[in-house]
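Have a look at the structure that comes next, please.
Excluded from the complex is one protein chain; the other protein chains are retained at their positions.
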Amino acid sequence: MAEAGKILSPPAGRQRERPDQRLNVIGTRMLRKEDPRFLIGRGHFIDDIELPNMADAAALRSPHAHARIKSIDANAARALPGVVCVITGEEAAQETGPLPCFANPTVEQRCLALGKVRHVGEPVALIVADSRYIAEDAAALIRVEYQPLPAVSDMMEAINSRGDTVLHPERGPDNIAEHRNYTFGPVEQEFAAAAHVVKRRLRWSRSGGQPLETAGAVASYDEGSGKFTIHVNGSMYNYIGFTIAAALKVPSHQVNIVPADAGGSFGSKLFLHKVSVLAALGARTSGRPVKYIEDRIDNITASDNHGSDRTYDVELALDASHRMTALRYRVVDDYGAYFQYGLGTHGNGFSQTVGPYRIRAVGAEIYAVFTNKCQQGACRGFGSEVTNFMIERIVDAAVEELNLDPIAFRHDNFIQPDEFPYQIPTGNLYDSGNYPGALEMAQQMLGYQDWRDKQQAARTQGRYVGIGIASCQEKGVFSATEFWMLNRSPGFALTSSPESASIKIDPTGKAVISLHAPCWGNSPETVAAMVLAEQLTLDPADISITYSDTDHGLPGTGPGGSRYTVMIAGAVTGAAAIIKEKLTRVAGHMLEADPRDLEFRQGKVGVKGAPGLEVSIAEIAMQAHFFRLSLPDDPTLTSGLDANYTYDHPLATLPKGEGDFGIFYPIMGHMCHMPVVEVDAETGEVSFLDYVAVHDCGTMINPMTVDGHVRGGTAQGIGTALLEEFRYDNNGQLLNTSFTDYLLPRVGNVPPQVRIGHLVTPSPYTEYGVKGAGEGGRMVAPPAVVSAIEDALRPLGVRIDTVPVPPSRLRALIREAQARRSR
Amino acid sequence: MKPPVFDYERPPTLRAALDALSRHGSKAKVLAGGHSLVPMLNLRQITPARLIDVSRLTELQYIVEEYGQMRIGALTTHNTLLRSPIVAANCPIMTEAYAHVANHSIRNHGTIGGNLCHNDPAFEMPLIVVLTGATMIARSARSTRTIAADRFFKSPYVTDLSADEMLTEIRIPRLAPGHGYAFLEISQRYGDRPLIAAGCLLTLRYGSCRDVRIGVRNAVHNVFRLGSAEGALEGKSLSAAVVDAAAEAAAAELTPADDLHADDAYRRDLAATLTRRVLRIACARAGHPLDG
Partner (left out) sequence: MTAMDDIEINVTVNGRTIKRRVEPRLLLTDFIRHEIGLTGTHVGCENGVCGACTVLLDGLATRACCTLAVQADGRRIETVESLGRLNNLSPLQRAFWEMHGLQCGYCTPGMLMLMTELLRENPTPDRDTIRARLNDNICRCTGYEDIVNSVERAVELMRAEGPVR
């Protein structure tokens, strides 16, 4: 059992680069290395790839939410001129195995539905043709005989559904994917002793990352070698890419996976098993390279990456001094038709399940249910954004019910700056933080008291202006234990989540860094170049970045979980250290000096205190590459100038048994958002009058790119709060299958300005003290915006417990509140 | 999301286009701006055998001010109308509504004729032409017809045009000088499909409302002129109470309209609210602002 509180003997850590050093490149707003190609329209996106004799594929999508497949007649489709082949689920099952699944016991998912379809849009057949146009023509000619089965769409009904509504009868008699209970700390005792208990039912609806570019793959199969080459805009190929080979029933060295630039991901391209296997299967069957790119309907209905879909019943225990002592919740999470990450999104939440507060005990009952919808996957926050919503809503509820000040209440309950590293009841560790500082900074920047005064004035004019407050955590750098620690029995209990960098300096002193995970728009090239430039005093213009395929790849878990900048900083630092050592050795020979007397300065290595005694890195590199015999004989000194480095998680431990998951997500960022909104109470429309976002992501490699993530994440969070929801009807039909009806925020939906403040509490564990920054905006904006709307409507007594809250829903709440008042 | 197979022709004149329509009739679709039609083709919601591209017929691109009316060629683009000083002078409610029609890029190519003939229940222009009492000129190879706007729109996506007819002109009568007008719409994203839109025209004579026209588009049903709301105002002198009565009548008159984005209760509620608001603005513009 993990005891919550300050850790008296904190783990030592492996930090080499201290945060408090003088830095020349890190911390500057260096312009991005990624931009030039994107600005001139020369990105390398998956649909840009053209291979000779390439064919295009389309998937026939199921129109039913739940049905047995009785027969598929593809004769007319196959006969259509321009069609190369049609592959059905049965045929695919002879050539491929199930798709990878982290849950244990697994839930079988196939690249093409086998025997039955479990959600609208699930692929039933793959058509390979000379063009996507013809493939779609052929799809319309395929005759599938379905035997419809009853569909389950409501998560509460799913708990009790039986018989023909069960999606995976081989797994059990019901649609409960998992039902677990967790107790961290003295939950019952705290609730029994509580002076106050506040309860809420909360609903977080299903939305998704929905990047502007869909998922896709281009695959070819070399008959001469039996080897596949799969270009895909996904990640994790240098981590678990071997599972794609397994699904294709070939040894892993017979598959080379090649990354492409991704047009955004937000989690949804974390591991694109389905499109990879479909394209590869199409290539092997047809004898031609095959391009399979999801269109927008494919992506919305069958991305395998819908976000969390939860109903919480949450209770908060407080003592007589209004200190929060314990949190207890029952959550039902609608996972849709499959279960690829198991309960990972709940494990993720356990990393920060008390938020920034000194809550001593947490009890959780989790139901994961199957329904006839697209499965959940990864969506910016990976479940912890929902945990944040739960915590801040119940905090606001306590403030309201006990008539407290929202600022003072948070302040009094925060983990204090002198309590780090701090262990939370689940066993995870918060490395550093200053939550009161963030709250204070946000108040200052907002002009909090001024806005309170303006709010008062507005109320006298009958206007509804509100100030929202949310103080939330942003976990960074997941440990692989997150994938299995909630499984009943672990299954494949992997514990590595590394990141590698390969660096070579060529004979003229130019550097090439190979990364082993893709670019999602998260500036990996810029970060890697800045760290290397800092380490070796190189000009960033002399550094280029490439992306390794799996044939040439080293372990790379990739972007996600706000980990990538931390891990790249570690990997590049590690590789740079090796190169630095060699550079100083060779320079020492060239300058006839002791390497310990040498320093790096502006692209040169020279003797400390002797400005003229130096050689350029280019000169050293030339020596290192070509002049081995001119250097002293030494078996440890080889020709060349390069290094590979694999950086493992900077601080993670194994789970310790029931109730203690160990340290699995310790690099803890923090945000405080304060939106100011005005609500048109007659129409339910919300507009932003101001928005302050304070983020603590530790040391910032590039503040410009951090700000970009803050604004982008905040916009996405506003979408989650006000606009975005996948709407399934009672029969499992998805009502919004295109961007006409799944509403992404436009510029008119976001504040004209998001004013950003940076608070920096460096991590003691990462290189330079960097923390994650990619997910934060989306992880705090939803509760902040809802808090603001509720505050605006406080005179009417409106409570908001659901997101999204579009105008029709908000207006309904207002109407009900007004009706209650007039009774 | 690729279109199905179809044939295509681009007749060089209106005459040729009408001949093509008479030959192919219901198997053909007229292609104007294409920004409603092509997405429907991409989604394979329609499978016409033939597209008749009329987008280059400059003979149907005009805005002409005549005594008593304004004549607009059906293939005039939205942005041309949005920017037109003739429209602004003759029919300011159209200019006001145009700011809400789709978005700039779509307005570059979308035409008023295409918009009216498509009669998507979320489109604003059908409401405007009904409120202004416009007449539509429809031509076939054999004949020309004049159709009053309030008979042109039959039901969502259905107009009075027969398969061999093309809308060629919209005639908008000049409204009385000093008339009051207003158009408002509520949408979840500015520039996208509205949840509900409302428009109002009226004149004031000695403090009384005359020739009141109020309508809504609710994205579900056909153009809706709200007769009982108009009746609650016609001939009355203005007050907040009269406006409220009209708003209540507006809400009560609507046919239930639920869709993905808003339920019926919301639409009724908003019909009342928007009625109040457009009346307020229209009255102020007519020179008689309401008190309070």
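Letters A and B name the chains as they come in the text, with residue numbers starting at 1 for each one.
The rule is simple: a residue touches a chain if its C-beta (ideal position, glycine included) is under 8 Å from a C-beta of that chain, and two chains touch if they have at least 3 such contacts.
Every value quoted in this text rests on a predicted model; they were computed, and no experiment measured them.
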Among A:A79, A:L212 or A:A610, the residue in touch with the chain that has been omitted: A:L212
Selected residue (touches chain absent from view) among A:L494, A:L613, A:L744 or A:A817: A:L744
Full-complex contact with the absent chain, from A:A177, A:I663 or A:V754: A:V754
Residue among A:P63, A:G708 or A:G797 touching the omitted chain: A:G708
Residue of A:Y312, A:W451 or A:W520 in touch with the missing chain, whole complex considered: A:W520
Absent-chain interface as seen on subunit B, which is shown: 1-8, 10, 31, 34-35, 38-39, 41-43, 49, 51, 53, 55, 103-106, 108-109, 190-192
Residues of subunit A (touch criterion as defined above) contacting the omitted chain: 31-32, 34-43, 45, 47-48, 50, 133, 210-213, 261-264, 266, 295-296, 519-523, 704-705, 707-716, 738-740, 744, 746-748, 750, 752-754, 777
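Note that only the chains that are shown with their structure count from here on.
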Gap in Å, rounded to a whole number, between the CA centres of subunit B and subunit A: 45
In the complex with subunit B, residue positions of subunit A that touch it: 132-133, 136-137, 140, 295-297, 682-685, 722-723, 727, 735-736, 738, 740-741, 743, 745-746, 748-749, 806-808, 811-812, 815
Contact footprint of subunit A on subunit B as seen in their complex: 1-5, 43-44, 186, 188-193, 195, 260-263, 265-266, 269-270, 273
